[in-house]
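Pasting in a structure now, in structure tokens, and then I'll have a few things to ask.
Only one protein chain is missing; all other protein chains are in place.
By letter and in written order, the chains are A, B and C; residue numbering begins at 1 in each of them.
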Amino acid sequence: MTRKKLNIGLIGSGFMGQAHADAYRRAALLYRNLKAEPILHTFADATPELAAEGASRFGFLHSTHDWKKLVTNPEIDLVDITTPNSMHFEMAMAAIEAGKHVYCEKPLTVNLEDAKALSEAAKKHGVKTMVGFNNIKTPSALLAKQLIDRGDIGQITRFRGWFDQGFFNDSDMPWSWRCSRKLAGTGSLGDLGAHVISVAQFLMGPIESVLGQEQTFFKTRPAPGDGSGYKASADLNAKRLDVENEDQFQSLVQFKNGAGGTIESSRIAAGKVFGVYWEISGTEGTIIMDGERFNELKIVRYQDDKADRGFKTVYAGSQVEQFNGFFGFDFAGGGLGYFDVKVIEIYDLIQGIMDSSSCFPDFDFGYENQKIIDAMAQSVSEKKRIFIKG
Amino acid sequence: MTRKKLNIGLIGSGFMGQAHADAYRRAALLYRNLKAEPILHTFADATPELAAEGASRFGFLHSTHDWKKLVTNPEIDLVDITTPNSMHFEMAMAAIEAGKHVYCEKPLTVNLEDAKALSEAAKKHGVKTMVGFNNIKTPSALLAKQLIDRGDIGQITRFRGWFDQGFFNDSDMPWSWRCSRKLAGTGSLGDLGAHVISVAQFLMGPIESVLGQEQTFFKTRPAPGDGSGYKASADLNAKRLDVENEDQFQSLVQFKNGAGGTIESSRIAAGKVFGVYWEISGTEGTIIMDGERFNELKIVRYQDDKADRGFKTVYAGSQVEQFNGFFGFDFAGGGLGYFDVKVIEIYDLIQGIMDSSSCFPDFDFGYENQKIIDAMAQSVSEKKRIFIKG
Amino acid sequence: MTRKKLNIGLIGSGFMGQAHADAYRRAALLYRNLKAEPILHTFADATPELAAEGASRFGFLHSTHDWKKLVTNPEIDLVDITTPNSMHFEMAMAAIEAGKHVYCEKPLTVNLEDAKALSEAAKKHGVKTMVGFNNIKTPSALLAKQLIDRGDIGQITRFRGWFDQGFFNDSDMPWSWRCSRKLAGTGSLGDLGAHVISVAQFLMGPIESVLGQEQTFFKTRPAPGDGSGYKASADLNAKRLDVENEDQFQSLVQFKNGAGGTIESSRIAAGKVFGVYWEISGTEGTIIMDGERFNELKIVRYQDDKADRGFKTVYAGSQVEQFNGFFGFDFAGGGLGYFDVKVIEIYDLIQGIMDSSSCFPDFDFGYENQKIIDAMAQSVSEKKRIFIKG
Partner (left out) sequence: MTRKKLNIGLIGSGFMGQAHADAYRRAALLYRNLKAEPILHTFADATPELAAEGASRFGFLHSTHDWKKLVTNPEIDLVDITTPNSMHFEMAMAAIEAGKHVYCEKPLTVNLEDAKALSEAAKKHGVKTMVGFNNIKTPSALLAKQLIDRGDIGQITRFRGWFDQGFFNDSDMPWSWRCSRKLAGTGSLGDLGAHVISVAQFLMGPIESVLGQEQTFFKTRPAPGDGSGYKASADLNAKRLDVENEDQFQSLVQFKNGAGGTIESSRIAAGKVFGVYWEISGTEGTIIMDGERFNELKIVRYQDDKADRGFKTVYAGSQVEQFNGFFGFDFAGGGLGYFDVKVIEIYDLIQGIMDSSSCFPDFDFGYENQKIIDAMAQSVSEKKRIFIKG
């Protein structure tokens, strides 16, 4: 039996471009039930040389320096966008209008109107879409979803979530696009908090209102020298540029289901490497995802005998369909890593495209995510509670 | 060399009364440098029989059913109040006016005016006072204070703290004084959040403004049958009474030092037993007190070599003066328990009384604590940020 | 209702003497169901001055510098021995022969014959005895016993246990009695391993055979200057004395019930403070007591649904009778400390004395413990497996 083919066009050669290229090939290898064979068809980058080099390195058949040719190429089925955030909108819109399915890294766009336009265009053109919110594709998040839907923790009462990193906790770390209102929008909120919001959307459902506050401690940073992103370095005598958005953010959240909660983010949390945490309580139990241990949950359930109620460490393994591509037997403790989660994303993406079902999380989810971020930012600037519009 | 004597008058025979009686005797035994010998002089309870029985059980020399006689007895040096919260004010005020030093369990009072009046009266009468905020007398809190004062974590950027318990996460748990506005004031905020606020006062300094929200999921509870407090039970057919205050509370906090943060509390956090957590970040490091492990801190410091920066588990032992009464050598991992922390309180209380220095935390601290709780409650009802008055 | 009185005679003013004095008074206060009131009757120490000073500090009515008078005083019911190990035998034997109940700190004696003689004498004279093995009086050990007896983990298959401390991991730490064959017998085995053996005796039952090996890395130490025990310091130019026993010890153990296992100890385990660990597996589950967290167990049980089998953190609280003296409600996470465990010992001791039942662990248990230590030491010197005699 031969699989259908799905021709991929990938734009962007950074860390995430490489991670996607890796994940397509691995999904094809690991998941025997994958409904289409992803073909690495065309790779686009800024110059012909870069494009050719990337195509060779990533294993693509063709390359182009003109992403517009890629998105309109009739052979391409799926356009995958891993370029800087501010370029997402134009590329995704062109792909949708060309009738392509689109997979875009988070955040979907840098402003709300663009996200809305993409979400509506995707519906109008009947294409399938996905945004790369990897925190809701971990084995632990997938297992938590099952438990909550099954009623294991009863009526939900509270959400507590944060994403802390410490990479910017140094006044000599150079200025980057992350510090620019225009290129990045908010600071730690959009960069890191967006992931926590995605978990809240996935596991808690709609947010009714938000109240936020923020602080910035490193108000200028030296202009960047070599490298970029996390790898940037700076001449310490370089001119210092203004940091235009917040280092850390805290918010109160009220959910439509009646639950309350907090969502926080920081890029200057000293010593935190990949500091994601979320905790959901209900009338019948509590679920905690602690730190980087995304192969496991801590679960307490009131179904259990009171005499030995306690938090149990449960590995997400064969309870989660997507896990079975990796091991096929219960070896959950052995553990998936960061890159494996991207393979799960690709699996869900391809199954969604080939199915009658939709992909998840789609552009509508990305738009909702952006709506919440915008409301949080608005709450900070207007100093009041903002209600999310329906 | 013989120690001076300090005659104690204790009011209240509950769990906390017993804990105090235990702690006086132990402080005298464990701390050779204790500046006065606490004499268990007079014990007061509601009836002559109860008073006599408590005096016998707790080891007091005398007993009375009339607390007013106790507070005015010229032989008494220190009045210790462990009665229900709503009785604190009258007793403490009478004791102050009689020129006694006063040790009062938290919360100082159930309303702000009373707390203020007590704080002012204590200053006017020149007596020493202390409020039983035991969360700032743990070895970990005392060590954290040292580290922060020494500058180990640089400029403080954020506080995150909560106190979660699950004892009320059951709709059949009977109504208690904790559910009454009149007897308890706020719900989880005043009962549990007050402790987190005390930690924030101790380690972070003054709070500038707060923004709170709250939720109540168990809106009625059966009238209590036998027992009271944590030990109460109810007939499930009992009449259901209204719960008048919040089950859970979340807040945003802005500190005078520029740091931001969150403070939360819950009495319905499923599965949490003694769920205290606090985390303080600064430009040079982060300190975490995680769960019930109050003998230790998790510390990361940027002084350390970057190549192996990481959270270190540090036991609070002989770095902390108060620890040395217990072991006299470094055996921190062996661990102090809940009751030992009360002994530290008594040690600090007696040293403060006998010293030229003041006791800590005094009634002024308790008044500040109440001011913050009130501002948080006001923020909930007025749906806006409240600035704490100077 | 008034309790019977039980007159206590305590010998020894060190850390452990103080801990016992503290624990008698606390047991009387905390346990309302205590079957006798312990009266701190007579305290003995080496000189009249020391004895008087200790009696005053510890709250005893009388003092003596002649322990023989104490053990034969007809008013004394219970003799409590906290002197250096090499003095235990003579004192305990004299007390037994005087018809007193005897409570002796571990180890019972420094050689096997003495332990045997004491065990036999106690039976002959019909007195009750107890040895201070505090590791089997922790809430976690008491809970583990319940679970195992109830069959929760099925047929036992393996024991893994160690006690690691790092206090001697420094070649400049002075020589002490712990280094002497005559005063201490074995090194880390008898000092620390004895506790692990006590846990194995309590939870696993009889040991059939043992195979040991040992290492010593610090072969000499400077003669001690001021202080003693953990608090000793030395002049670094002091003469270096020979260390006569092992720094670390490892053994294979075969239990009568068919299970296998390992028991280890070290006094030079760098960085370990109070490093006790034990783990028991059976055909239906595993129980782990990890580190200093003696208020909790990690438990996995095959009774639980396979889909979320995992290690659960269970606090030992009201499931354990002895816990209820402390809190009276489920507050296990709040935690008992090292000193509270001594109170549990005293409770079990007094209940055992007043009951028709025996005390546990008695001198027979202490003799068994010594038998196993001796067999382990014999295995090292004879380089072969040693079978424990029945």
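Points worth noting:
Everything that follows uses one rule, which is that a residue touches a chain if its C-beta (ideal position, glycine included) is under 8 Å from a C-beta of that chain, and two chains touch if they have at least 3 such contacts.
Keep in mind the model is a prediction, meaning the values are calculated, not measured.
Considering the whole complex, the residue from B:A46, B:A238 or B:V314 that touches the absent chain is B:V314. Although one chain is not drawn, the whole complex shows that of A:R26, A:H41 or A:H195 it is A:R26 that touches it. When the missing chain is restored to the complex, the residue among C:N33, C:S56, C:Q155 or C:T220 that touches it is C:Q155. Residue A:L336 is the one among A:A51, A:A95, A:A144 or A:L336 that touches the chain missing from this view. When the whole complex is considered, the residue among C:K116, C:R240 or C:R309 that touches the unshown chain is C:R309. Those residues of chain B that touch the chain absent from the view are 296, 299, 307-315, 319. Seen across the whole complex, the unshown chain contacts chain C at 153-155, 157-158, 160, 162, 166, 169-170, 211-215, 217, 247-248, 250-252, 254, 258-262, 264, 266, 268-272, 281-286, 300-302, 309-311, 383-385. Mapped onto chain A, the interface with the missing chain covers residues 15, 18, 21-22, 25-26, 29-30, 32, 57-59, 167, 229-231, 272-275, 291-295, 315, 326-340.
Basically, only the chains that are shown with their structure count from here on.
With chains reduced to the mean position of their C-alpha atoms, the one farthest from chain C is A.
The central chain here, found by comparing per-chain C-alpha centres with the mean of all protein C-alpha atoms, is B. The distance from the centre of chain B to the centre of chain C, with each centre set as the mean of the Cα atoms, comes to 34 Å. Shown for chain C are the residues in touch with two or more other chains, namely 315.
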